[in-house]
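Structure provided below as structure tokens; questions to follow.
Left out: one protein chain. Kept in place: all the others.
Note that the chains take the letters A, B and C in the order they are written out, and that residue 1 is the start of every chain.
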Amino acid sequence: MPTVAFLGLGAIGRPMAARLAAAADVDLTVWNRTAARARDFAAAHRARHAASPADAARGADVVITCLPVSADVEALLDGPDGLIAGFSRGAILVDCTSGDPATSRRIAARLADVGVGFLDAPVSGGTIGAEQGTLTVMVGGHADLLERVRPVIGAFGKKIVHCGGVGTGDALKSVNNALLAVHVWSTAEGLAALERAGVRADVALDVINASSGRSNASMNLFPERVLGRAFPRTFRLALLDKDVGIAAGVAREWKVATPLLQLTAELFRMAHVALGEEADHVEAVKLVEQWAGVEIGGTRG
Amino acid sequence: MPTVAFLGLGAIGRPMAARLAAAADVDLTVWNRTAARARDFAAAHRARHAASPADAARGADVVITCLPVSADVEALLDGPDGLIAGFSRGAILVDCTSGDPATSRRIAARLADVGVGFLDAPVSGGTIGAEQGTLTVMVGGHADLLERVRPVIGAFGKKIVHCGGVGTGDALKSVNNALLAVHVWSTAEGLAALERAGVRADVALDVINASSGRSNASMNLFPERVLGRAFPRTFRLALLDKDVGIAAGVAREWKVATPLLQLTAELFRMAHVALGEEADHVEAVKLVEQWAGVEIGGTRG
Amino acid sequence: MPTVAFLGLGAIGRPMAARLAAAADVDLTVWNRTAARARDFAAAHRARHAASPADAARGADVVITCLPVSADVEALLDGPDGLIAGFSRGAILVDCTSGDPATSRRIAARLADVGVGFLDAPVSGGTIGAEQGTLTVMVGGHADLLERVRPVIGAFGKKIVHCGGVGTGDALKSVNNALLAVHVWSTAEGLAALERAGVRADVALDVINASSGRSNASMNLFPERVLGRAFPRTFRLALLDKDVGIAAGVAREWKVATPLLQLTAELFRMAHVALGEEADHVEAVKLVEQWAGVEIGGTRG
Partner (left out) sequence: MPTVAFLGLGAIGRPMAARLAAAADVDLTVWNRTAARARDFAAAHRARHAASPADAARGADVVITCLPVSADVEALLDGPDGLIAGFSRGAILVDCTSGDPATSRRIAARLADVGVGFLDAPVSGGTIGAEQGTLTVMVGGHADLLERVRPVIGAFGKKIVHCGGVGTGDALKSVNNALLAVHVWSTAEGLAALERAGVRADVALDVINASSGRSNASMNLFPERVLGRAFPRTFRLALLDKDVGIAAGVAREWKVATPLLQLTAELFRMAHVALGEEADHVEAVKLVEQWAGVEIGGTRG
């Protein structure tokens, strides 16, 4: 029965940790920066509540982190309360943050010095996938480390994919999200132009979604959210901006000319500045609409 | 029983005309620039073979054109052998070319002067959709004209959508294809960067197609064609370049800032120059690969 | 002594017309949409004031137009008060509007039908160049027409350059202005990034203007206007947006891949929407500053 610590009980982390707590064969400890959230979780799920990252790591076979950015994980490593102070040799850190490869490689190198393994393991599937244990997990790092933690991450992940060395899970997650960003933005551009040219967005989407121009964005996000003018905050624009930036950085690091990804990174930066920290990622269409002087779906009868 | 003429027996036009020929209640005449092709078609499908556009239009209730570009249609209008010389007042020209709105508006104005109706009616669904009669038809022009020709175009079209005034069918088709172009290119960029970063393209596609970054391109074109390095010539890159250019022009005409569509228009222009007139649209990925110094799928075991 | 009519007494047109009025050997008539402006000008410069474009063209050897856009010139051609109603065969229309080649070609074709010559002849040099008669004039059309009007346009132009056929003057003017736009925007991007990185804009400009990155924008516009936060309205952003759009359109018409010009067209469109009709072209830097969260020159001691 592995001893597992989970750090970061945010929108995705909490249901992931709940899946672990419900697994029969896991001894779970949780930690969260806002301690009350960890206390409440521990009480509700019969888990242990750790006082610090070091306390969480102490005796753990596997430590899972799920934080906004890689720098947040890196910031938990050091000091008397840091993860490294608590880790036992042979433990493994599984970082489910949508992180960046360069920071992940630095973390892996630091942990290797103290005999701790590292896997970057960002997830996709949203809060619903986390609740249902159907997340896709993209894993970078040694394949044998993955085999050791596979039973643990299987509590929340259904499709567990080994991508390559440390950072490749981050790279793949960032590219997936960059493509989402490209699709949201380009579909908004196309629909805004059509709206101005006299084609209603619902008519346009109906055709596009039966044709070659369809994407996850056009089939799911636009009909539900843009036409309905409901922008539930499921995934912050600020985080998608960060992810597109990571993908753009991966391409730059490997010297791959990627004009569309790079321009998309700039556009989401503009949208992030214009729409603020709390906006949902689909609200990026509002900047396209503002430039076009039109509301997508606004001319419906 | 309507009298119908069909001009342009190309890759898409021929199976569309064959559907019309097979319809019990249509009296069909065909014309093609290369006359042999029309003669063979007429012989095989018991249709009449016209000697000229004027001859085809003479006595026709509905004339359907399906040519590479709008300028080709415009070029058929005038002269003693031209459509206008043959048209009866009250006839309707249904242009299934993937055309451009400005030329369609000019054609419509010319025809209105001689009492002939005009609908731009580009189709999507490819040769298979044409053969099976399941094309999507995007119709621009007066709704009552559409009602009059609906039984005719129903021979090849399943989803027949009225988009708005003249040119809106063209506009919608061009935007759909521009989104296809964006998806092909951005997916290639992402996969090329990942390949260089150590993530195999088949692994990446497997994850992306289960996640939020998926599109028709990533789900269908890339697994079949790019990973398999088979580039069947189903739709020429030169024509997709033209379509993205039309979409970019629609946005410019209506003063809608569309940085991603405009940049995509430039990229497909570059690819068209680099890969030539005969390349298939999916071969555009080869320019991305050349810039990246990598073949997508090239590192598979 | 040639009879000359001048239509369009705007910021540039008025001092150009004044140069003509002061020329000893010119018999000048003026017209302006807002008639009071033409009356005042006629009174001040001993010129004749025409009641309509037709009236202005009647008996004129040379008609000069200087309007915001080519469509404004095209709109003056027809009707009982239009230029064509007044033109004598053998007259020449010299259009000093910063126009677009396609419209100029249409105007030239219309006028050729009535025996009137056409030259597109946009100018550069600003109001000061107009006042001093030192404008550069970029002329498109037949070289012999240019020779016939050279004495007339020499009243306001110093450098008179024959560019090629009809529309080439427009094309060259638009490309010059598009380069201005590129320089204004890229310099703003660079200085905004430097400002955030801790380099003061005045220090940066001092170095750049002694180095290889300098341009007319960095040497003149930025020190005077951006560092000084004074944005005199010498040339409207709306007009520069139009000009970049013309240049982008020329490149598209000739199928020349021009990613930087096309993106610049999009950026100036955004700036035009964000900053309005009255903003000066240099104020485009404010959109760059807004995205950067910094004022260029704002950290000077």
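Descriptive notes on the structure:
As a working rule, contacts are C-beta pairs under 8 Å (C-beta built on N, C-alpha and C of every residue); 3 or more make two chains touch, one makes a residue touch a chain.
Because the structure is predicted, anything quoted here is derived from the model rather than measured.
Check C:Gly82, C:Gly154, C:Pro223 or C:Pro259 against the missing chain and you find that the one touching it is C:Pro259. Listed residues C:Ala38, C:Leu194, C:Leu237 or C:Ala279: the one in touch with the omitted chain is C:Leu194. Interface with the hidden chain, as seen from chain C, comprises residues 101, 124-125, 136, 138, 159, 161-165, 167-168, 171-172, 175-180, 182-183, 185-187, 189-194, 196-200, 203-204, 206-208, 210-216, 218, 247, 250-251, 253-261, 263-264, 267, 288, 291-292, 294. Contact between chain B and the absent chain runs through residues 259, 263, 269-270, 273, 290-291, 293. Panel shows chain A; residues 245, 248-249, 252, 255, 257-259, 262-263, 265-267, 269-270, 273 of it touch the chain omitted from the view.
Assume only the chains that are shown with their structure count from here on.
Viewed as a network of touching protein chains, the structure reduces to a complete graph with every chain in contact with every other. Over half of the residue numbers at the interface between copies chain A and chain C are found on both sides, making the touching surfaces mostly the same. Mean C-alpha position of chain A lies 50 Å from that of chain C. Shared contact sites, meaning residues of chain C that touch two or more other chains, fall at 259, 263, 269-270, 273.
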